[in-house]
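Of the protein chains in this complex, one is absent; all others appear in place.
Each chain carries a letter (A and B) given by its place in the written order, and its residues are counted from 1.
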Amino acid sequence: MDFYDKDLVSIRDLTKEQINYLLDQSEKMIPYAKGEKVKKVLDGKVLGNLFFEPSTRTKLSFESAAGRLGCTVIDVSEMSMTSMSKGETLADTIKMVDGYCDVIVLRHPHEGAARLAAKFSENPVINAGDGAGSHPTQTLLDLFTMRSAKGSLEGLNIVLVGDLKYGRTVHSLAEALTMFGAKLTLVAPESLQMPKDIYNHIVEKGCKPVKTAVLEDVIDQADVLYVTRIQKERFPDPAEYQKVAGTYRIGNAILREAKSDMIVMHPLPRLDEILPEVDDTQHAKYFEQAFNGVPVRMALLCAILGGDING
Amino acid sequence: MDFYDKDLVSIRDLTKEQINYLLDQSEKMIPYAKGEKVKKVLDGKVLGNLFFEPSTRTKLSFESAAGRLGCTVIDVSEMSMTSMSKGETLADTIKMVDGYCDVIVLRHPHEGAARLAAKFSENPVINAGDGAGSHPTQTLLDLFTMRSAKGSLEGLNIVLVGDLKYGRTVHSLAEALTMFGAKLTLVAPESLQMPKDIYNHIVEKGCKPVKTAVLEDVIDQADVLYVTRIQKERFPDPAEYQKVAGTYRIGNAILREAKSDMIVMHPLPRLDEILPEVDDTQHAKYFEQAFNGVPVRMALLCAILGGDING
Partner (left out) sequence: MDFYDKDLVSIRDLTKEQINYLLDQSEKMIPYAKGEKVKKVLDGKVLGNLFFEPSTRTKLSFESAAGRLGCTVIDVSEMSMTSMSKGETLADTIKMVDGYCDVIVLRHPHEGAARLAAKFSENPVINAGDGAGSHPTQTLLDLFTMRSAKGSLEGLNIVLVGDLKYGRTVHSLAEALTMFGAKLTLVAPESLQMPKDIYNHIVEKGCKPVKTAVLEDVIDQADVLYVTRIQKERFPDPAEYQKVAGTYRIGNAILREAKSDMIVMHPLPRLDEILPEVDDTQHAKYFEQAFNGVPVRMALLCAILGGDING
């Protein structure tokens, strides 16, 4: 499992074996991620958090993950207001930050930025989301949350609901799940269904996703209900938005149709896609999912920077 | 003195014994707060600084306190511009940050926010000021500064001067001082005098505060002169503001009326409530007071997170 000094640009770069390895390592990180155990295996290392757009959860969980392991974080978030506004190219910014750290975590509004950064950086680059592109650590923490709750990813019945067209999260997740033989059900109005290229990709990989617009028809089969936000701006007609959003709003009523051990996930932040009443049920896993960003990113940092928590 | 894993929302939550314990521990922290001694008893811990409004001194002294003890700080200050602006509730933000750290330090513009956060967070919450509400660590460092300078808090003659109506700092401080049998003198124009509920609370606790608008009448009795800023915006008539502000401006002239060992305190930042000429006198304690935020917050973090500097 050689991750040492390697970039992570897309979940597609990883084999099933590599993903399993990272999830196994993430499992071992849990007590360290909670601060119950301490082992500063990345002592003296420096991580460069280079965020060209805000992403609270991703940024904070990388900071927490690094800190737990003794790794210093330098924060280049205000970048866009300084060097970049002086006209510096992304390549120059990357080469500069590269000299100040051992690994770069890049968030950028434009697809392809992470691949470009990886080309210009001597140190490894972790893609923390680049526009419509990939966000592989989000996918890893989603997979980890499912595996932790259900014991295994193999053959799970996963229902993805909401905006499947613009939601980057569900694209990478759907692709990764096909590696594990998951059964996918894609619940969205036709106008927000999974884009053709992603759909075709997962079909080629052997997945036979079910498409529907009606959540009620499929929820009773679900092991995992993965909810995403539907953005008002996607709809020319506000009334149409209200109808769609209302249909997919998850509350205790619809959860009565679900298996008792079905889990509800959401990449957060949520607005009213999931009612607060769900928070106290056994189904709610979205805050645990957010926390899982820490052990997963700890495992990844250790793998890339060569820190051995087992040593 | 069981502070382990407990919230600190209001100074009213603490007994006199608990306050004394924290001040004793703060005393021991001084050489560590100055970097003369190093003991990273919070190594591997993570503090979440969640500031919904700026507060330079509080934020920095928590960062310094944590750093001295080996505790990583993750900074959620720009929060309001990211997740919150996407419509996330405070409860959701708290539950998310909760997963990334071991203790949350919350500053919020609205009274009651800290109590709410403590309810939603599994980890302990320290209130770093919530609107007109409490700011208990400020009170602790004020008490610590007085005790360090005067040897004991018992029976001190404390003169509070300036804006006693809107100044949150002096409300909590007055309440806490009554526990220690302090004699309080409240110097303010009638329109800026201590609010009735606070006044009644301290009277109930056995304190018999003296009220006056004339500082000259009472300064010769003072052991401590606690100065607060009077904000121009409080006065409909600018001329009225000038008159009041001028009356309470502390310079060397009025200090000649004071005891030679009277100390002058101020929560900072100051404008012209205290003239720079005072800085070099033996009375000036406001910069030491600011520094005292570090040992006091170190003591509190150790108490809450279970770090033993004596061990």
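In this section, contacts are C-beta pairs under 8 Å (C-beta built on N, C-alpha and C of every residue); 3 or more make two chains touch, one makes a residue touch a chain.
Because the structure is predicted, anything quoted here is derived from the model rather than measured.
Colleague: Would you indicate which residue among B:P54, B:G151, B:G206 or B:G246 is in contact with the undisplayed chain?
Modeller: B:P54
Colleague: Of A:D13, A:E36, A:D92 or A:E154, which one is in contact with the hidden chain?
Modeller: Only one listed residue reaches the unshown chain, and that is A:D92.
Colleague: Over the whole complex, note the residues of chain B touching the chain we left out.
Modeller: 32, 35, 37-40, 54-57, 60-61, 63-64, 67-68, 70, 77, 268-271, 276, 287-288, 290-291, 293-294
Colleague: Which chain A residues would touch the chain omitted from the figure, given the whole complex?
Modeller: Answer for chain A: residues 43-46, 48, 72, 74-76, 78-79, 81-83, 86-88, 91-93, 95-102 touch the chain left out.
One rule holds for everything that comes next: only the chains that are shown with their structure count from here on.
Colleague: Centroid from C-alpha atoms only, then distance chain A to chain B, rounded to Å. What do you get?
Modeller: Between these chains, centre-to-centre, one finds 40 Å.
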